[in-house]
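One protein chain omitted, others in place.
For reference, chains read A and B in written order, and residue numbers begin at 1 within each chain.
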Amino acid sequence: MTDLVLETRGITKSFGALKASDSIDFDLRPGEIHAIIGPNGAGKSTLIKQISGELRPDAGQVFLAGTDVTQQTTRARARAGLGRTFQISELAMEDTVLQNAVLGALGASGSVWRFLKPVLSDAELVTRAEEALDRVGLLDARNQRTAELSHGQRRQLEVAVALTLRPKVFVMDEPMAGLGAEGSLTMTRFLDGLRSEAPILLVEHDMDAVFALADRISVLVYGRLIATGTVDEIRSNAEVREAYLGEDA
Amino acid sequence: MSTVLIIEQVLNGLQFGVMLFLMAAGLTLIFGVMGLINLAHGSFYMIGAFVAAAVAAATGSFLLALIAALIAAAAAGAIVEMVVIRRLYATDHLDQVLATFALILVFSEGTRWIFGSFPLFLDIPGYLSGPVTLPGGIQYPLYRLTLIGAGLAVGLGLWALIERTRVGIQIRAGENDREMIAALGVDISKLYTLVFALGAALAGLSGALVGAIQSVQVGMGEPVLILAFVVIVIGGIGSIKGAFVGALLVGLTDTLGGIFLPQLFKLFMEQSAATNAGSAVASMSIYILMSIVLIWKPTGLFGARP
Partner (left out) sequence: MIQERYLNALVLFGLIAVPLYAMATEELFTITLATRAVILALAAVGLNLALGLGGLVSFGHATFFGIGGYTMGVLAYHAQTYTALDLGLFTIEGTKSMPIIWLVAIILSSLVAVVIGMLSLRTSGVYFIMITLAFGQMFFFFTISWAAYGGEDGLSIYVRNGFPGLNTLVPIQFYGICFVILCAVLFLNARLAKSPFGLALNAARQTPMRTQTVGLDPTRLKLVAFVISGAITGLAGALFADLNRFVSPTMFSWQFSGEIMLFIILGGVGRLFGPVIGAVIFVTLEHFLGEITDFWHIYLGVILVIIVLFARGGIVGLLSGRGGGHD
């Protein structure tokens, strides 16, 4: 059990009468992509926020590489190796693409308390940032202002910033959202290769991508995980078909 | 220290608090519904006082003066909303602070231009002047007592307006969800003008009422404005209930602090040093109160969590 990269035990979170997370046990093994699917409002984002530390669960625990991080801040979890991407891009829109990537490298290096030397003259940080941009195919756009990027490019930049952290685990909230067919395909190929570096918790609506990528799938409905299994197991699970996938699955 | 003095000071504190509430209610309503931080609110207070003083001087009627103050402040509010304020709803707080700061300059200098730099005076009408004897034999000015009553009555009326009428429902809906209210078919820009004018009218009324116990002069609105901000921040911005509780807290703290803190300091300091230190701390007391509230509850006593 200790080689689990990420684990939640009995995570519960309520907003008033609404149980957004109902005793969720979830885990992520080395080298795998574990997808969470579920209808809108099932509590996927709430779960991610508890894993990343933006929300505290009412009950239950979160383990990162075997350590209980339930009481730790988002920052501490990031430093412990959690690389997160956001569903709605959280980027410094006025800054350039490169500056956003350098921010990640800067956070990972921890050497932020330097006040006089230009950050872009720090070769180590810039190299690290450019490597990440290159991997997602954004190197050519590095001097563009982030606000000028297309929606798809912003998704790529989200992933690139997470890459600069060289995390032990990726937590990705809908990286394909709004990418279009071709963009999704590129991102799918990229994530496929990424799992060997660090396992990925993938929340995604694009079922083609999920079925193509996931080693395991968990289905979240009304705050409860109703099933966890391989792609085939989930496809054939009656409860899942009824609750979520419907007739056309 | 006698009980009579204490009761008198408590009444003074209440009177001050209730007048602050009239200011703060408008501010907090405007912030709650439109998300606007309005520094020019003190200008409506000043306009109310000036118009009341001018009309009272011309007609000799205090009641007419009050009505004129209400109308003038409401009209000024409506005009300012339509010309400037409505362009600020979508901008950030910084722009709002600066634009309404600029409006203060325009209003203050404009008033000075029209009325001159000398203070005006508004007399308490004969039927409200003089003291009354309260139960227990306490003599207290009738006019100040009337202010407490009038303030409480307006507060009650405001509560009834918001809780019990159609407009009130729209205002409350506007606080929660702007799109929903538009979907309900409410003309949102009219509603905003109305709310702004209502807030301005309350400030104008407050200025006119207080104008009879203070001199009416340019710049009179700003000290009250700052206090009203302290009130709504303590109460929680957007909450009328918070504004009421905050106003009474600030009114009482300010009035009682000035009396009792020097006394308190005399317990462990020599006479003159105690008076100095006591009045220094007293003048800071409401800001200390506000800091404590915010450190304890960062969104005020009744504020929504951000």
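The definition used in the following text is that a residue touches a chain if its C-beta (ideal position, glycine included) is under 8 Å from a C-beta of that chain, and two chains touch if they have at least 3 such contacts.
These figures come from a predicted structure and were not determined experimentally.
Among B:Phe196, B:Phe229 or B:Phe265, which one touches the chain that has been omitted from the display?
B:Phe229
Pick out which of A:Thr8, A:Ser21, A:Thr70 or A:Gln99 touches the chain that's been left out of the picture.
A:Gln99
Can you say which of B:Ile37, B:Leu122, B:Ile188 or B:Ala274 touches the chain missing from this structure?
B:Ile37
Touching the absent chain: which residues on chain B qualify?
31, 37, 39, 84, 87-88, 91-95, 97-99, 101-106, 108-110, 112-113, 222, 226, 229-230, 233, 237, 276, 279-280, 283-284, 287-288, 290-291, 294-295, 298-300, 306
Take the complete complex as the reference. Which residues in chain A touch the chain that isn't displayed?
Touch with the absent chain occurs at residues 52, 54, 73-75, 78-79, 82, 84, 86, 90-95, 99-100, 102-104, 106-108, 110-120, 122, 125, 161, 164-165.
Keep in mind that, in the parts below, only the chains that are shown with their structure count from here on.
Where the CA atoms of chain A average out and where those of chain B average out, how many Å apart are those spots?
Spacing between the chain centres: roughly 49 Å.
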